[in-house]
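Below you'll find the structure, written out as structure tokens, and then a few comments.
Rest of the complex left out; these chains stay put.
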Amino acid sequence: MKSAVIVFPGSNCDRDLAVALGAAAGRPASMVWHKDAALPPGLDVVAIPGGFSFGDYLRCGAIAARSPIMRAVVDFAHRGGIVLGICNGFQILIEAGLLPGALMRNQTLKFVCRDVHLSVETLQSPFTSAFGNQRVIRVPVAHHDGAYIADYALAARLEAEDRIAFRYVDADGDATEAANPNGSVGNIAGVLSDNRRILGMMPHPERLADPQLGGTDGAPMFRSLVEAVAEVA
Amino acid sequence: MTEPAVNQSLAADHGLKPDEYQRILNLLERTPTFTELGIFSAMWNEHCSYKSSKKWLRTLPTKGPQVICGPGENAGVIDIGDGQAVVFKMESHNHPSYIEPHQGAATGVGGILRDVFTMGARPIAAMNALSFGEIEHPKTRSLVAGVVEGIGSYGNCFGVPTVGGEVRFHPAYNGNCLVNAFAAGLADADKIFYSAASGVGMPVVYLGAKTGRDGVGGATMASAEFGEDAEEKRPTVQVGDPFTEKRLLEACLELMASGAVISIQDMGAAGLTCSAVEMGDKGNLGIELDLDAVPCREQAMSAYEMMLSESQERMLMVLKPEKEAVARAIFDKWDLDFAIVGHTIPEDRFLVKHDGEIKADLPLKALSGEAPEYDRPWVETSAARPLAPVPEMDPAEALAALMGSPNLCSRAWVWQQYDHMVMADTVVRPGSDAAVVRVHGTQKALAFTADVTPRYCKANPVEGGKQAVAEAFRNLSATGARPLAVTDNLNFGNPEKPEIMGQFVGCIKGIGAACEALDMPVVSGNVSLYNETNGEAILPTPSIGAVGLLTSLDEAIPMAPCAGDALLMIGH
Amino acid sequence: MKARVFVTLKTGVLDPQGEAIRHALGSLGFGGVESVRQGKVIEIELAETDPARAEAEVARMAEKLLANTVIENYRVEMVG
């Protein structure tokens, strides 16, 4: 798997994400600077990391979504490339129009950093196929603007098309209000594009993909990517 | 714009005592210019000169085989083996946080992070020790909310995990909260950067954000006791820009790797003044500055304003001239200002030019070397009154009351607002005795804790000082780490009062004795005095930030017990 | 020329910040506050001296960057 991590000024989970991708793929991810106009050739996966691109000033992800490299990312996505956006990366994908909906300030108005439980809602995607029976996972969230907003029609369509990748749930797998850390509609934590090859999610699977950090529940996501890429090749 | 006439009363407005002003007149054998007066006031205030505390700080143990650099630089440096070093310091931002909690606390975090990365270290952990007034006090809630939000907003955006700290509530902080910020970073032991300039005719370069009129006079404010009108005066507070700081970090680390840096210093309080004087003083060189080249955010800034501005996210560097193009390209890449604003000169002189005029022409060494130093009178703290008898109560009720009390309840509501996992190396998260952060790419880890119990320090400063160090030591040990060294942030009231000075002296004696006994030298620190409102001092609060090393994560001791484990109590 | 761009949430989009302010005003004893909505105002100083051209330019800025038109409306006002 050849992957690249896009680095914006203010990205701060770029290294973590590259480590997780690199560990799964057995080859390092390349780091691509936001001012570049093109992606390296032959990529399988483009990943947009968490952080505070451009300080998250104006709106989270808004300025990054309009930087030169994003035109190349949009082209890559339109050609069917696999694109993963985590946290700020999710916000950027939404601002770039690659995923529907909007992300707004957490309902508590506070930044929230803690572990949450997620249910893996679908295995039908290059990001989730390796979760297998492991349908409730524990990974951290760390964000201020993670409330996923979708109107009724959009939420219904995402549901009908099986494009909700993850939901916030309690340890038993129930999508309760208490399990929702930010006020997202329908406890939605991650969504897929209509071709299922773009995923945006607020939680950080890359932060729990190493036993020394207290868990590996995030690791299957990176394994899924490697398997999906290998299948095509 | 006409400058005010310089005389004793203007000097007094600058916080200079009559004998201090006389000292300046004797030194110069003339009246200083307005800009020069500003420079003296910045250099000679408590905050920069440590004039009340120096004598006592010198008594602290600062040496040990593990110490690469002790107090005196931007931060302390400790050897952690394998050619690596940990760089750390703690610093207060008390007064600014009381006036504008969010921005005050945020810029406090920004300042301490810069202290760490100017030395060439990438910050890997932050902590914060907070003291607020009683919960019921009308200001407490908004102060707590603002301070916690400010710390989070800065650290989270910058991308450093905030892994520990303290929160306490006590009426003694009603009019004067404490915000002490700690940061630690990692560097290669042979690639530490210091502030001493070297070489004559070397370019002095301004890096980072533009200069505005932020906090002009702020350093003076931070050292003056608050009066009734503190809320009315409302000096311009600085606004933090963590996004710029993050870029400044990346640009500085790239710059250092490029070999362009001779010396570097961050611009903190009275930025341009203190940083330029420090680089010259340490390198036994003079500095000439041409303020026309300083990148300004506002129009028509005077020399006085530029020399005293506290605008954040700025650095001053002495550059290897042949590397100018490389260095400039790095700052262009990160969209930051890069301007040559002067050069080093052979003679002992601080020359400041602006608009074709000489605005200041001072003997440079005297600015720090001749700063007043006081041996303030102090009295030993008298023995505390015995406590009232402890009421008899049901142990279960007592436990519930204790666990629900503001000072003992869970702090999760604080640390959950901080990204304590960014960088993906946090092995032990907040909520334990000390946090543990892995040294990236190795099996080593560092443990961090911040501790002090101010009521002990009030009752018996010497024992309270010892206790703070001992608690930090225990917290580190409990994770499996070997304690290495400490940084201290000494928060006290008005040192001109012998009882307060007595608390200060006592705490230092206790800290010194404990650090000596436990082989944990003090390698950096900060003093914040005049924490009083209407003559009411805070509790003596010498925060101790301590760092320990786990040579392998296999040595880590988890806190969560397993069913069936035996419970032992050790010690006495 | 100077322009102001007002960016506000579309009706129907939940505004947690506005809601929090309404609540806080209530606790501070301000009665009769029926609803609160929070938006942004962005003031832009332009070199352009022709009002019509400046206004059109600012509208393009709003469309392209300043507002997220999925959830926000914007309004441009020329100040002079």
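Chains here go by letter, A, B and C, matching the order in which they are written, and residues are numbered from 1 within each.
Here is the rule we use: a residue touches a chain if its C-beta (ideal position, glycine included) is under 8 Å from a C-beta of that chain, and two chains touch if they have at least 3 such contacts.
All values derive from a computational prediction rather than experimental measurement.
Expressed with the labels used for the displayed chains, the entire complex holds A x1, B x1, C x2.
Here, only the chains that are shown with their structure count from here on.
Separation between the centroids of subunit A and subunit B, computed from CA atoms only, is 37 Å. Averaging Cα coordinates per chain places subunit B and subunit C 39 Å apart.
Taking each chain's centre as the average of its CA atoms, subunit A and subunit C sit 29 Å apart. Residue positions of subunit A touching 2 or more other chains: none. For subunit A in complex with subunit B, the touching residues are 9-10, 12-13, 15-16, 19, 35, 50-52, 54-57, 110-114, 140, 142, 144, 204, 206-207, 210, 212-214. Residues 58-59, 62-63, 66, 95, 101-102, 104-107, 109, 147, 149, 151, 183 of subunit A are the ones that touch subunit C when the two sit in their complex.
Those residues of subunit C that touch subunit A in the complex are listed here as 12-14, 16-17, 20, 64-66, 68, 70-71.
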